[in-house]
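Removed from the display is one protein chain of the complex; every other protein chain stays in position.
After this line comes chain A, so read on.
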Amino acid sequence: MPATSKATRDQSHARVFDLDVMSLRELNQALHNLTPGSNETAWEVLNPKGNHSVAVGVDQPVTIDVRGSVGYYCGGMNSGSTITVHGSAGPGVGENMMSGSIIIKGDASQYAGATGRGGLLVIEGNASSRCGISMKGIDIVVRGNIGHMSAFMAQSGNLVVLGDAGDALGDSIYEARLFVRGKVGSLGADCIAKEMRPEHLELLQGLLDRAGITGVKPTEFKRYGSARTLYNFNIDNADAY
């Protein structure tokens, strides 16, 4: 019997995977078996119940609705799919995402969007510490607050926070752009407040639009980025590390 034969379809013809009945392995294998042009473009996952690695490594432009909360690494290395978690997400949601989008209706734990290279990660609630750590091109929009050490060693991409940011924001940051509407606990090494120029306002408005956020103006945000003083090692900067 094929591994995916226990999947059912709901009235909208989405393929439904109930993780109470089927295994994580069956779910991910079915998603990996998708080929370009497949008609199976809508997927629904029931009873995730904190499972780790839900819908990881998907590389087709399908939509996946996860009805509940997930554990670690949901949507890891996503390439092109749109994953919506109707609950909260554990550590490392959307880690190393290449493209596509992930929307978390609840909160996200540590390392959200870690090392992400592309696509959009939207967190409707709060994100914990190290949000956007080592990000490499991903766009992350958080409606709530983010924890300490967020955007640590962030290389590229944009992190938008409608609430507050914890301590050591953007420590050792490279070329990523940070936009925070609320308070910042403290800035990390080599991270400074920067002028919000017209191109940044335009960029920020685009990010808010993509995240479906209305009623918030780009002018309400401050921009942070790298002072670029630590880009090449200098012994006289040693006390900054």
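To be clear about the criterion, a residue touches a chain if its C-beta (ideal position, glycine included) is under 8 Å from a C-beta of that chain, and two chains touch if they have at least 3 such contacts; residues count from 1.
Here is the rule we go by: contacts and distances are computed from a predicted model.
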| item | value |
| --- | --- |
| Choices "ABC transporter permease", "Dehydratase", "FMN-binding glutamate synthase family protein" or "Hydrogenase-4 component E" - which one is the UniProt name of the chain not shown | "FMN-binding glutamate synthase family protein" |
| Residue of A:73, A:179 or A:221 in touch with the missing chain, whole complex considered | A:73 |
| Residue of A:137, A:166 or A:188 in touch with the missing chain, whole complex considered | A:137 |
| Absent-chain interface as seen on chain A, which is shown | 24-25, 28-29, 32, 52-53, 56-57, 59, 71-73, 76-77, 79, 91-92, 95-96, 98, 110-111, 114-115, 117, 130, 133-134, 136-137, 152-153, 155-156, 172, 174-175, 231-233, 235-236 |
